[in-house]
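What follows is a single structure, written as structure tokens, with notes after it.
What you see is the complex with one protein chain gone and the rest in place.
Take a look at chain A:
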Amino acid sequence: MLLQLQNIFKWVNSGGQRIFLLKDINLKVKEGEFISIMGPSGSGKSTFLNVIGMLDGFDEGSYDFLDESVHQLKEKHRAKLYKEYIGFVFQQYHLLDDLTVQENLEMPLLYKKLKGAERKAMVADMLDRFNIVGKKDLFPAQLSGGQQQLVGIARALISSPKLLLADEPTGNLNSKQGEEIMELFKQLNEEGVTIIQVTHSEKNAAYGKRIINLLDGRMI
């Protein structure tokens, strides 16, 4: 079992009222799964994904990641989990503007304290695999949206995570670019990466092996 959420509730207090963002979420994810989360805007998809990615906390319930209780983890420990097991892909790509493509890819490896030569080799592999060798010295602003997202995914994958979390990875891309990304996901999944993606589009959701529907913070 990769991760397991049980009876997760998350709320915010507003004007003396408790507003639920997540209600009674139960989810088991095994390694190798490809899950798509769907639902209308504001239904809590991003919140859900953030909780899974440990970027956000929850108020009730239990969450185990690789049989460790996330609830008790300190920030330092969580950073270790990101480094080891989780890769994030964002709708807005969130590349570091000051760094070149190559340097963006290198960043997670730096945090893993890998040696320079080792880092170089891995970055070169990734550039090769994503076919962006020619772009390695460009800055994000010099790339198209699709290319930026490609770099974003490459960066998420470079430390060989067990789990890839993607929040509307194709939301800012045109349909052809989106399709390419989905094909890539499918291929990655076949290679053994567990993927959880949030998406609006039925077509993209269909790439997943399992679809979860959210409405008002509840799984339906």
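Here is the rule we use: contacts are C-beta pairs under 8 Å (C-beta built on N, C-alpha and C of every residue); 3 or more make two chains touch, one makes a residue touch a chain; residues count from 1.
Going forward, contacts and distances are computed from a predicted model.
Candidate names were "Isoquinoline 1-oxidoreductase beta subunit", "ATP-dependent DNA helicase RecQ", "Transketolase" or "ABC transporter permease", and the UniProt protein name of the unshown chain is "ABC transporter permease". Only one of the listed residues, A:M1, A:L96 or A:V133, touches the absent chain: A:L96.
Where chain A meets the chain that is not shown, the touching residues are 46, 50, 53, 55-56, 75-76, 79-80, 82-83, 88, 90, 92, 94-99, 107-108, 110-113, 155, 159.
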